[in-house]
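Note sheet for the following structure.
Heads up, one of the protein chains got dropped from this complex, but the rest are sitting where they should.
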Amino acid sequence: MIRTDVATEADAKRTTKEPSFIGKRVPKLDAPDKATGLARYLDDIKLPRMLYGKILFSGRPHARIVNIDTAAAKALNGVRAVITADDIELVPFGFGSDNTALKKGTVTCVRDEVAAVAADTPQIAAEAIKLIRVTYEDLPVVASVAEALADGAPVIHEKAPNNIPFNFDYLHGDIEQGIAESDVIVEDTFNLQRVTHCCLGTSGIIAEFDATGKLTLHSLSQVPFLYTHDLSRIIGIPPQRIRVIQPPIGGGFGSKLDVHPFEPICVFLAKATQRPVRMHFTREEEFFATPTRQPMIIRLRSGAKKDGTFTFRDVKMTLDNGGRTSWGATTPWISMRTFSSLYRVPHVRQDVDVVYTNNIYACAFRGYGNPQATFTIEAQIDSLAEKIGMDPLDIRLKNAQEPGETTGQGMVLRTCGLAECLDTAARNAGWEVKHSGAQKPTHGIARGMGMASLFHVGGGAKIYRSDGCGTMLKVDDFGGVTVQTGSSEIGQGSETVIAQIVAEELGLPIANIRIINNDTALTPWDVGVHASRTTFIAGNSALRAAREARGKLLDAAAAMLKRDADEIDLADGKVVDGDTGEPLESIGKVIRGMHFGGKHELVMTTDFYEPPSKAPDKEQKGDISACYAFGTHVAEVEVDLDTGVVKVLGFSAAHDVGRVINQLGIEGQVEGGIAQGIGYALSEELKVEGGYVLNPTFTDYKLMTTQELPEIKTAFIETQDPAGPYGAKGIAEAPLVPVAAAIANAVYNATGVRITELPLTPERVLAKLQEARGDKSGETYGETCGQPHG
Amino acid sequence: MPQVLDTLDLAFEVNGDAVSVKVPPGATLLDALRDALELTGTKLGCGEGECGACSVLLDGRVVNSCLVLAAECAGAKIVTIEGLAANGKLHAIQQAFVDQGAIQCGFCTPGMIMATHALLADNPTPSEADAKRALEGNLCRCTGYRKILDAVLSLANGGVAHD
Partner (left out) sequence: MTVIQEYLAPRTLEELTRLVGDGEAAIYAGGTDLGPRWNKDVVEKPATVIDVKAIAELHGVRVDGEEVVIGACTLMSQIEADPMLRKSAGALAPAAGRVACPQIRNRATIGGNLCNASPAADTAVPLILLDAEVELASVGDDGVVRRRVPITEFFTGPGSTCRKPGEVLTCVRFKPLPDTTSCAWDKFGTRPAMEIAVASVGVMLEQADGVVKRARVGYGSVAPTPLRGHKAEAELAGKRLTAEVIERVTAAARDEINPISDVRAGAEYRRTVIGVMLGRMLNDAAGA
């Protein structure tokens, strides 16, 4: 049996060969179905007798439920069930155990689920919702972190009398020593806005029971196994009686890491009616009733020596958690890794208060606290560089880690291409020429360039007991391969990457590989699509399963051909001579020989890959990931000094990805991350005032359109991580992380004005420019309010 | 109480086939396509004409089918994403989207392809600026648009390389 951790000589020989699939531009396997409209998304699935579910949301930020009258809704023709908290067992869930499927007693945000209906048509369901009469007694609203922390603030959940349910504190080194060692120190308060995922396909689920009470869900979850476990508790059905089927999803980006209340609600409706029920959000519901990225207020102090050496970072953060708690409350676990380990810093402290408010609540979103942290660090690096008269590139290079270093938080950088990323991104952007320190104009158009880097996990993140993934691989007697992987395809291209790896190992065309990845009844355990882990973890698992199958095939072929297994290879669907490549036998014939003759042996392998990472210790230190991702982005912008409009002209990105598996896919990940980052930097904000969402539409929540797409140059630094499949590290989240930081630094370079809030809307930028010019106070602009009247 | 509604009997042409549907007077073209005709390739992304996921061709023009009443389509010619591939072969635009990596989650893809179809019918040699303008009403959250524009430009001049 061949194991990957004991590489054979034959493997060594093969690694020097030009790969057939690894590193190539391989179109996604699911692309043709998506291009023709054949792919069946959740709301394309209609089951016989299916009902349509709809939720009544509280619509009030903070109130006591006095009474719910469902009589009129129940009386409506075509309504099959109306449920409230009184009709279900209320099991607390969520990271803070402060959520229930339907709410009893008090609602703590406008999206709190109060009642739900199942009806024959979506129209009847919507009408029934309007007929439910809820009597509320309004309670004082806590509309911001400041209000939540004020003396005498209303208590939102009794178990957190100070409205601070969680702290995430961290320390390495000694801050006082760091301050003492500093020649320059900068301090700023950054205010980072609420943004939301805007998956083009809205949230939804279908729940159906069979005659024995087994539950099948068509679910959009990114974490089907943890989801089954969590949901099981909430709905009171043992996990082994729940099957999760995942249709293609219209975007994830972290939004599907939690069990959301609508999911158990839909199950309760299916149970009440004993019919399949589909629930599918409108766009407006998607905006106000799904969680967002955390708004954060971050006070950061950082220092450097005269020679540019970083000395310390001291961080105080408050997170607007909203009225309930999802997994997203734990984003400071990731942000602390950025503060501790983005460049070399000897002394770092993070002090975080997660604060309840009556705003809508937050969850995971691509980058998981890292974009916010990176924004603050990279802004201050430019300030430090300016104070000591260093080029922003040089100060970053001075503090970039080397391969082999261990960061202050105990993360071991076995490979690290940070310096090369900095150099490459800067060179491709024309940094030397375009990053100007010249006098800034005060009117008309100004141009500038800025950079920012990123540090992120690249080989999973051991947050749960296991960070593993299973694979079951079968080679049939026609040379077709079925790979059952625990990892999910959510559009990011993981199934294609897995197919490439298996095809490469088994010398078969990609067309021969079938990936099964969307049904927990068939697929083995995986912790889920998050932490940029799938290519690394699921890829390694698939690689090991494929290598074992390869070994079996070669052994059988060697016996059949009376050759030594080391002398033969698999290529183009054939057993070939390892040196000359001369075809010796078809793989199909070898397999049929194994099946029907000799030992009557199937070519089936399984693998469970658990990465060699460690769960963090009590101080949050430790080597949490099997490898780490680095990258640098350089943005070139144009700022209209009279209107405040910022236009991104060009982007240069260099990422340490270990090794490129799919060139086409990885470029798409980087370009997509940059686009999301441009939105985060310039135009996106879900505005919440007094607990109410003001702009729940694509009209006023402004995603980047084609018209704003800048020129993008991507470069991949291949550091060949020893633990990665073929040397690869994860990418997924990384490309979003430094975008806003690079753009804000470019705006600073263009204007000389540092803006510590996002997004950089024209109005905000102009106010800051005018304040700096002394034109007027800048106070006359500022926060806009109210509903649009256009 | 819901009224018992009159339904309209509508006849029009979809993807070259004459079809007739019964829909309520307020049904949108998107409803008719997805619910009555089970052509679910056309997607509902927002219902307000802001995302372009429901784009189809109505008498040769690209429109948001979520904002068109089915009733006004009597006698019209409609082309949806299902109408492009022929004889088991992808349409050149579909093939370009696949080959250029223009598809990730794929939810915006049918609308993007229909908007591209309208562009190329009107202007077989679009520039990058033309392509950006033609797709300005189609949101994509995954790809960052670059590979979508690459796909469009790969087809300019009937697929002759475009600089």
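Labels A and B are assigned to the chains in the order they are written; within every chain, residues are numbered from 1.
Just so it is clear, a contact is a pair of C-beta atoms (placed from the backbone, for glycine too) under 8 Å apart; a residue touches a chain by one contact, two chains touch by 3 or more.
All values derive from a computational prediction rather than experimental measurement.
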- Task: Just name the one of B:D35, B:E48, B:D99 or B:E128 that touches the chain not displayed here.
- Result: B:E48
- Full-complex touch with the removed chain, picking from A:D391, A:E567, A:D700 or A:E757, is A:D700
- Item | Of A:Q123, A:T406 or A:S586, the one touching the omitted chain in the full complex | A:Q123
- Query: Taking the full complex into account, what residues of subunit B touch the chain not shown?
  - Reply: 1-3, 5-6, 8, 24-26, 28, 47-50, 52, 55, 58, 61-64, 66-69, 71-72, 115, 118, 133-134, 136-138
- Note on the structure: On subunit A, the omitted chain is touched by residues 123-124, 126-127, 282, 284, 642-643, 682-683, 687, 694-695, 698-700, 702, 704-708, 761-763, 766-767, 780-790
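Here is the rule we go by: only the chains that are shown with their structure count from here on.
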- Item | Distance from the mean Cα position of subunit B to that of subunit A, given in whole angstrom | 29
- Residue numbers on subunit A that touch subunit B, as the complex places them: 25, 27-28, 30-41, 43-44, 76-78, 123-124, 127, 197-202, 248-253, 282-283, 490-493, 664-665, 667-668, 671-676, 697-699, 703-707, 709, 712
- Query: Which part of subunit B faces subunit A closely enough to touch in the complex?
  - Reply: 1-2, 34, 39-48, 50-51, 53, 80-82, 84-85, 90, 94-95, 97-101, 103-110, 113, 131-133, 135-149
